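My questions will all concern the structure given below.
Excluded from the complex is one protein chain; the other protein chains are retained at their positions.
Let's turn to chain A:
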Amino acid sequence: MASAEQIAAQIQNKKSLAVSSTWLNNFLSTSGSAQRNIPASAIINTAIFRVLASDFRESLSTTPASLLPVDIHDPNVQERRLVGPIPVQVLDIEDIGTSLWSQVEAIERVERGEAVRGREIVRTVNVGDDNEGENGQSSSNFAGNTSGSRGAGPHRLILQDAAGTKTVGIEMQAIEDLSIEKVPIGGKILLHNATVARGMVLLDPQCVSLLGGKIDALNGPWKENRKAWLLQRVSQVQNE
């Protein structure tokens, strides 16, 4: 039987997250673990799973060092550094290397069942340009129409800390497993020694640890509404 302190220490140790005592007590009373003879490791795993599925605003205890500066979005600040570590949760993720419209087209291909193996339709062919050896990447001006460039990135994320402060993060160098398919809404990230420039957190493999998790209540609706939202954005940018 693990004590509250032991659980908190383990969560701190394994995920660098400081859970609040309110959350911890609530966890212990609802998980019913106190009564039964459950191994400590199982309880700790459950606790970690729950904290990653929680809303950080309700589950973490905060110190000034574990929070984003409240004026983080200030575009007048050219550069500053966040030592952290700062736990944040993903509220939105977008691929800014791909046009909104081609993302809509990609979703529609899935809706039509064309993402299933054997049901793909080839939609583009190169007519007569197939014989270049060692060719330099032809940088076509045609970008944004390229089909199936999944998880191309870079990604722009909206991140939120335990106090509810939000910021934009830009994936400056490709981060493995950071993609729309793999990072759900409410997914948890730890920032350490991150640079902030003009109100944007610069994300790279050194300053980002993906902790996993998601918030079902946010992720479901986000996924459902994504196409509608993309379409709405597309019509917005038409008028800009």
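Just so it is clear, a contact is a pair of C-beta atoms (placed from the backbone, for glycine too) under 8 Å apart; a residue touches a chain by one contact, two chains touch by 3 or more; residues count from 1.
Everything that follows uses one rule, which is that contacts and distances are computed from a predicted model.
Chain not shown in the complex: UniProt lists it as "DNA topoisomerase", one of "DNA topoisomerase", "Mediator of RNA polymerase II transcription subunit 18", "Cell cycle checkpoint RAD1" or "V-type proton ATPase subunit E".
Within the full complex, the residue among A:Ala9, A:Val83, A:Ile96 or A:Ala228 touching the omitted chain is A:Ile96. For chain A, the residues touching the absent chain in the complete assembly are 75, 78, 96-102, 105, 113, 118-119, 121-128, 131-136, 139, 141-145, 154, 156, 170, 172-173, 197-198, 200, 234-235, 237-238, 240.
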